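Each remark here refers to the structure printed beneath this line.
Excluded from the complex is one protein chain; the other protein chains are retained at their positions.
Chain lettering (A, B and C) follows the sequence in which the chains are written, and residue indices restart at 1 in each chain.
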């Protein structure tokens, strides 16, 4: 057992840090300071810089453009990205649809899609959730009826994040309505410009446009855009959801927020002095730091185990990472919002408050802190709610 | 709406305080300081002093020896007892079997039993729980078969607290094995000296003897000792369990412990000075104080509502009192144990530690603090576990 | 001891509940927020007609009478509807200055407030103050018989619609001293006063108020010079009582919405409400709401406690409990609503924003815990 990074891993970490420092555009970096969100063009710009470096698709096989990193290197890379913070390589493309295409796609699909998935020339969004389904994903009802060489697709998707930026959508549709719930589902790729695709924004509680409803009204999709076998889509979806789960703790994101909270607390006064000297605030920071250390080691343990086992199956213990990862993301967002104090009462998000002086010093970073906290509440809901993770642990690990 | 005690109520409180101050024997008072438990003779002694004053049966009708107090007076009385602290009037007698006898008993039973229940000449224990039943009380299996003027009773009871001190046991037995679960149960009074009654101690995790198993082996109980109708015992048990639930928060007990924790913290050093000056300890005390204030007002609100409604039915909102009351009892016990610090590692309970000096000052009170904390874990288990209280709230109040 | 509402209180409660039920649908609320000045003048007049704008003011002063318990009753109904009109900010908080200060023109001001013809606002908070009530750096310098005031105030509820601003500024003392704070009445549009409105995180209408060389006559002083703190502290105490009431109403609404959602939303072949983990969490939300209700009642009873330390301690006790309950109920209301819980459109999202704002208004949980400790150390 050896817990420390090897010298080679430390060198690699320095290389990643240097690349981010030297290449992340200042306009994108500045948004993090204002708790503002990256827009689509920020994500594309940075993703393409990473791709040019050969780092966009960190865990893809080298034959499809992956960098050939170890699991620990991939972990280091993602943590450095999150902690910088810089935009992540788009998860829909890199962690989700890409691996499905190179694992289950036809040779033609691999050739046509993989390079553009990797480079973000095709920005993909995910068409899984439906209004009537929620956590019960397999209850989906969007239908695909075969007509000649096309499927004619009708239905509605919801929580389709970045659909308004996306070029394509990977989508679960029901191709056999008579089959049982998890059967009769297929996995298709839909060009967002196809007639009949309508995107309607959903505004989240931070007042921003991150996600959407997507209406599919007689959308014709060529059968060649189906990945894998007909009616086997549920298997691919499970594969996709279990893939690269070790990054889901997002420890780096929370670490970055903790650093910001501590720095901003230097500028804020409480009853007896600076907030940064307040014993309760300090202890809360220490407790979060401990929690993140434990979570990081847990993530590394699970990576290590998966590497040894190498059977490609998701480890139910990774539910710990989703559960605690989401909680620490929320807690760290809340810590920054706490620093904001009464200044956080003003609704400001990537914009300045009416009192102008503040916008000139570091306290600008507290602006938007409360909307960020609002949005952080989603972390324990999407991608398998905390309640679902506890169900998984109690069933798959404890055997209830 | 008027939240303050009336002048008359304040006078009454002073009267209760004075009585306790002037009458509670020093030997009994001293035990509280050592976190030691009252033994059977302490309880009898004090109960009899209260009975002589006419205060033993605070909510009984005056015709059976009650003092004719208002609900608020009863609340004040109990809080003062708990906060003193002094032994409580024995709940099994006063809150449980007494009201069943005067509500459902025959004139002969009232005459024979009530005065001795009130005076504790007959110490009663409760024979409800059984090894196979737990929280599912109605699953009880102890059988009572009619033979002439007797029932012949066979079975086993568990968690029979004070059975080793008791003269009598009120007991649920199954008189109709063919009836549905809640039906076919009768409520009988059993003289503990009857042949076939065997009491076996259960030692709890504090190392003390509070509770027992009771084995009933062909125990002959006269049919005249059945209270109320045959096979209606479940109704009487429900009546009993719903009776006087407003005292279950035991706010006074927790208040007394909080005072003790604060006082003892004056004598203990942490990293930077006295524990009593430690910001975390101080805040924990304040938070408990706030919680207890809220709980006290909630208890008074429920008392007030029951008084107005006056239908004798238990208010499901009183589950709040059991739930939060148990939690605050645990928290306050833990607070005292926290003050004990490493001294709490020694197992001492009502006895001195091997280091003698300590026994001479106030720090003796930390001795036994940890065993008390151990036993406090039972508060969320007995008398309807916290999980059961949440079921009650979600069903009876929220309508799930 | 009596927790029952009097018949007058029951009538008051019924009429306000009815008003909210009729006027405060979610859709109507969005409309009110969109109207100038960010709330409905029509509603304001209705409040006036019901006597709500004069509540808590002696009838002798031209008010409607009523205790802080009455204020709490109204606030509870307002909290359930998430009323956007600045009743709390104008009538309870800024009105609290009228209630607790003695100065010329007070009767006239109460009458105008009560009839709805004058909006009041309290311009007190400053950028660096972080909840500490006595931290005032705005200065009022003697100039002839009057004063010249300089400073900037933030989070002024209804600052842009106010006809009169009560502005706090230092005539003496150090930046955190309780002594030396003075209160001035500044009429709308007074030279040197700039009012910049903005939205708060819960959609209310706030303003930043900048005072540059604002010349005020001696008559603008409310109460004695340098003795504004006790008035301010009592006004904020009143506002805490109202906020506690609002919080209870809000939590009731959240709990009701969530329980209804769980009972009707089907997933995995049945209503979500059949899952015990969700039932238990709902039960815990209920307990937190009831504990908050108890402390709101306690705060209302203690608002008129003459002992300063006891009263301030009680207000902080209440705010701590309310803050903890809002935190718990608000976060889990969102969680149990799933995806729609984090949307702008669904009512729970609005509830959560309001509850988050309430946690901070007049000092967050940490602040009040520290304040209690400070009072205890002072003894």
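Please note the rule applied: a contact is a pair of C-beta atoms (placed from the backbone, for glycine too) under 8 Å apart; a residue touches a chain by one contact, two chains touch by 3 or more.
Computed from a predicted structure; not experimentally measured.
Across the complete structure, the visible chains that the omitted chain touches are A, B, C. The omitted chain makes contact with just one of the residues B:158, B:240 or B:286: B:158.
Within the complete assembly, residues 275-277, 279-280 of chain C touch the chain that is not shown.
Contact between chain B and the absent chain runs through residues 129, 132-136, 139, 158-159, 202-205, 207, 268-272, 275, 278, 280-281, 338, 341-348, 353-355, 357-358, 370-371, 373-375, 377-378, 380-382, 385-387, 390.
For chain A, the residues in touch with the chain missing from this view are 1-6, 9, 72, 279, 282-283, 286-287, 289-291, 293-295, 297-298, 300-301, 304-305, 308, 317, 320, 323-324, 387, 389-391, 393-394, 397-400.
The definition used in the following text is that only the chains that are shown with their structure count from here on.
Per-chain Cα centroids separate chain A from chain C by 39 Å.
Chain A and chain B have CA centres that are 53 Å apart. Chain B and chain C have centres, each the mean of its CA atoms, that are 42 Å apart. In chain A, the residues that reach two or more other chains under the touch definition are 280.
In chain C, no residue touches two or more other chains.
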